[in-house]
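The other protein chains are all here in position, but one chain of the complex has been omitted.
Order as written gives the chain letters A, B and C; numbering starts at 1 within each chain.
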């Protein structure tokens, strides 16, 4: 009942059915033209977890100079999607059914890091949550949170 | 970057501006006719945190006998709302702007516990997240997660 | 491009695969103990559409006397779920994967009417949206909107 317990998505030891999960995520990420266009970089892949970094700059900004909410959404959608994808079988691909993003603070600083965590893997659907942190002068500030539903597309491996 | 870190809403030490926050939450909860009708009980109030319990039974069920998704939503909406309310000034009341609920597993068992955690307090808005756990034979299973936006209604204290 | 066009979910002529869709919805609704406890009534079932009414009263209220946001969510979750269910095959049941509710105005008046509209039917998932209107002195006011994802549970007909 304590408010200081670690939360959903952080306490389950996940075992990926495909040992090559990390390679599969990296290859798929490399095919996302949108991530390249935004300048996003895949920085961590673990079972049920993925992190993507983005450097704030005018090319990804909204009208006040902060990173655009939609761009924040794009990197955390990818982070959640690939967190889920790490636990999919080798012959399946991933599709975002829906996501919901709350913006907590202006997204700026030296670097943004979007993290996706699997909350519940499943045969047909997977549920993830996400966090976006702004790093600035060595400090980390939470700027957005997300909830997401993914679909497991069996028999549709990415080529 | 580790996926096992405690998450947003669980690591911030909150200091309620109103020392009588718990009494204020309890008095407000007692005015929620809907919680009484559903048989929900307030079981914990801490700064930035609130927990509400519900006994699964036919009166709160959906068509398969599990607790209705809308009822799961109702108790975690209240838990999130009162988590936020603990950090409001004494002369303010709380309003739900929106919430989003993902159902992860059938809600059944000996008892449901809905927990609300403040992720970001604020002068006008507060952002919370929620979890609903089903307790059964001494074990706890996560059955739903929520994200919520609250509005701080200044100068509108509940009488 | 006009903002006054009818929107998604209102323009598609749906043909239910099961001609007995309305009876199936009514029988299922009658099994939802939660709807009975809240005093909700099924008032319309059409292909891809469902409406549920609720009389505002202290038993479904929040702390200010308005209908509880969670109760508003419960009736519109059911309305969306049964809107989707009208388009399911006879041997399938329905499950809410997730829903998101925005509250627009206090829910009060003579009667609340929650409406669910199918936006996209599908073999595995169905997407709906919902509206909750408060009727007062013959006028109708929009008090909440919803987006929802449903799962089609094939081979799991309700008994």
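Observations on the model:
By definition in this document, a contact is a pair of C-beta atoms (placed from the backbone, for glycine too) under 8 Å apart; a residue touches a chain by one contact, two chains touch by 3 or more.
These numbers come from a predicted model, not from an experiment.
The chain not shown here makes contact, within the complete complex, with A, B, C. Of the options C:18, C:46, C:59 or C:158, the residue whose C-beta touches the omitted chain is C:46. By the touch rule set out above, chain A reaches the unshown chain at residues 28-29, 31-38, 57-64, 67-71, 73-78, 81, 93, 95-103, 158. Against the chain not displayed here, chain B makes contact via residues 97-98, 100, 124-125, 147, 149, 151.
Against the chain not shown here, chain C presents residues 1, 3-11, 43-44, 46, 48-49, 51, 100, 102, 104-105, 113, 115, 117, 119-120, 127, 129, 131, 142, 145-147, 149.
Simple rule for what comes next: only the chains that are shown with their structure count from here on.
Taking the mean of each chain's C-alpha atoms, the chain closest to the overall C-alpha centroid is B. Chain B and chain C have Cα centroids lying 23 Å from one another.
Residue positions of chain C with contacts to 2 or more other chains are 97-98, 100.
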